[in-house]
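For this view, one protein chain was removed and the others were kept in their places.
And then subunit A:
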Amino acid sequence: MLWSQNAFRISPLKLCLLACASFLFGISCALPDASKKPCHFKLTLQNFRSILSWTFKNHSVEPTHYTLQSTIMSKNDPLEMVEGCTNIRRRFCDLTDMWDDIGETYIPQVVAFQGNRTLNSCMDEIRLIYNMSLQPPEFEVEAFTDRVKVILRFPAALPSILEELQYSAPLVVRGQAGKIAKEHKLGLNRNISGNFTYVIDKLIPNTNYCVSVYFKHRDPDVKPVIRCAFLPPGNQSESLESDKAGGIIGLFMLVAVIVTMVLRRTGYICLKTDYPHVLYFKHLPTCTFLELPPLEAMDAVEVILVPRKKKKDYNSEEESDNDQENIPRSNGGGYTMHGLVGRPLDPASMSSATLEDPTQLVLEEVDESEPEAELEPLVAPLECPDSGVYQERSGAYEGRREPPQYSLPGEDSAPEEPEDRRTFNVDLKSVCVRILDEDPDDVPPVLTLPEEMVDLEEPEDLDLPVAFQGGPAPPSAGLSEVDQWAEGVPSEETDSCESEVDVGDGYLAR
């Protein structure tokens, strides 16, 4: 009974103790296995270096030195001594170059010694991505009016683990002004070394801007360092500099404008476009340029050889004279010695010739005895002497010199010239006309101009001798204004008067 009472009394106590013990045991089972370990490891990424530190829980005996060994879970390799971390007095070791696989599970073992005696050993498993404490790097902030420079100091050689971390835990620069925050992700590669400057621009002056740099990791325990800087307002020195720059630019632009105006005034640039009206070719019809204007005014002269017919009624002297006259005379200078007979055309043709082509000239070798009867309508007004004149130019145009093709009215094609008729184009400027009065006995070709139409003393009265006057051809439909301007176009009659020069020996030089 007593036992039972004691048992009853004890049993609840025992049960309570048992329950508490089991409860405590259950809790201890739920705790991480690290609680059972005699030491505690901590892996920290500090200033871009992986530092493994450890602390032993049993402080009864203080170790004098430590030795670190390590292995990995993915391979069945034994523990190996960590280079540089054997028999060390410090309680940490730099494993940056050894632990570089971010997905690997590393197994470190540290052995504590006191002299030659091993005090304790401790082993744990560490996964870099989960167990590494990513401490924010040190940085500096330089504030400007509207921007902030964040200066990071990287080691000379960036650890490979940082390159791996940028996928799982990228380095972030977080800027905050008031309640507005923005994150800037930094891309890291192995080329980064030394001072690295990141500029956050387009900020509002005269505000307080806070910057923090950290690895964006899910570990909430790491509190990033926040550095704030006041963005100064636009100070006076900067405004003075901007004023100076603006003044220099303005002065330069003023000089440029002045130089441009001077150059324009002097005509070096921007030539004036107020040309004479005739030089505005864009207003002229295109057909104006279809036919080339003659470069020099020429007169077409047709010389018709009319062989003298011997008449039975004439005496022998006259026949002999006529025989002599039949022989064309020529001098050494190449001038024809045929008598030039200005012959008025019939009124119709004359008028048309005068109107259409005043340069037409009919020179006819006629029979002296029958001046009137032998005047045959041999020549019709020339339709287009321009072409013939143009082809008869000397010098550069000799290569394509062709006989002028004259056509009679009503004929489509140029008629073949009769044997007794030859056609010349004579530049009247250089022709010499012999005056018939000096040698009445000789029977050279004479100028038989009708008295009512021709007055040699008054050339201005000449109608037909418009061609005779030898001046530049009057403007025809085929001549362009430019050509006329080039020639000067003086008065034809005046020219004819002035151009006739008596060179003696009965010749008039035109």
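The working rule: a contact is a pair of C-beta atoms (placed from the backbone, for glycine too) under 8 Å apart; a residue touches a chain by one contact, two chains touch by 3 or more; residues count from 1.
One rule holds in what follows: contacts and distances are computed from a predicted model.
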| item | value |
| --- | --- |
| Per UniProt record, name of the chain withheld from view ["Protein mago nashi homolog", "DM10 domain-containing protein", "Interferon beta" or "Vacuolar protein sorting-associated protein 45"] | "Interferon beta" |
| Option from A:49, A:65 or A:127 whose C-beta touches the chain left out | A:127 |
| Listed residues A:84, A:103 or A:178, member touching the removed chain | A:103 |
| Subunit A residues that touch the omitted chain in the full complex | 33, 71, 73-76, 102-105, 107, 123-125, 127, 129-130, 164, 167-168, 187, 218 |
